[in-house]
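Please read the structure below before turning to the comments.
One protein chain omitted, others in place.
This part shows subunit A:
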Amino acid sequence: MSTLEIRDLHVAVEDKEILRGVNLTVNSGQTHAIMGPNGSGKSTLAYAIAGHPKYTVTGGRVLLDGVDLLELSVDERARAGLFLAMQYPVEVPGVSVSNFLRSAVTAVRGEAPKLREFAKDLKNGMDALSIDPAFAQRNLNEGFSGGEKKRHEILQMELLNPKIAVLDETDSGLDVDALRVVSEGINRFRATGDTGVLLITHYTRILRYVKPDFVHVFAGGRIVEAGGPELADKLEAEGYEQYTKASA
């Protein structure tokens, strides 16, 4: 059983306050969806939890199983069991997918995986996400299509097997087949049991595959309403107008 606790989190970017007191608790076994208008601070929340250097935490706490993540470096947070699937995964020239994944798995597990075992896990992981095995030799994200990048984020999540995964618009830019494949990946991950998911999205489309337990509305840098899955349908029908007005 794991818990991610976000307590009154305030975050600024270049002296501009973006997050204004976010409170959220994600337990393993739960899936929380965060929905909100463009620019409301959803990615800021994701990056701040992961420790991106551009985002300055000006107040609040983020605890993973009682450990203050804000005290840890980016890599320490990942090794503590946090995973962030990024909205825009970066291209890293010269670093091959397989080399990168082996380094990441080694770091997170604390020991190098046996080569044959790793090769098998990688192959199975790629198969399950319909990723061509040739990608293992390609440079990380370099020249990947939007959808290919997102599949690789999920592949990384499954291989690293974190306690809590934050998925920032992993569904954006996916065609119907890719959305299904990626959703299946998320569901496999959820089915392993002791994991929590925080899923940031604009669309209810993915929520039909990945059923959330809770839906939060994010506006003006904080959570302004919380409810069950039915809230997502209401948002889709009515939009965010009532919330953006209220938070302005």
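By our rule, contacts are C-beta pairs under 8 Å (C-beta built on N, C-alpha and C of every residue); 3 or more make two chains touch, one makes a residue touch a chain; residues count from 1.
To be clear about the criterion, contacts and distances are computed from a predicted model.
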Chain not present in the shown complex, as UniProt names it (candidates "succinate dehydrogenase", "Fe-S cluster assembly protein SufD", "Sigma-70 family RNA polymerase sigma factor" or "Iron ABC transporter permease"): "Fe-S cluster assembly protein SufD"
Full-complex contact with the absent chain, from A:57, A:74 or A:226: A:74
Identified contact with the non-displayed chain, of A:34, A:86, A:167 or A:206: A:86
Chain not shown: contacting residue from A:44, A:87 or A:156: A:156
Subunit A residues touching the omitted chain (full complex): 50-53, 73-75, 77-79, 84, 86, 89-90, 92-96, 99-100, 103-104, 107-108, 139-140, 156, 160
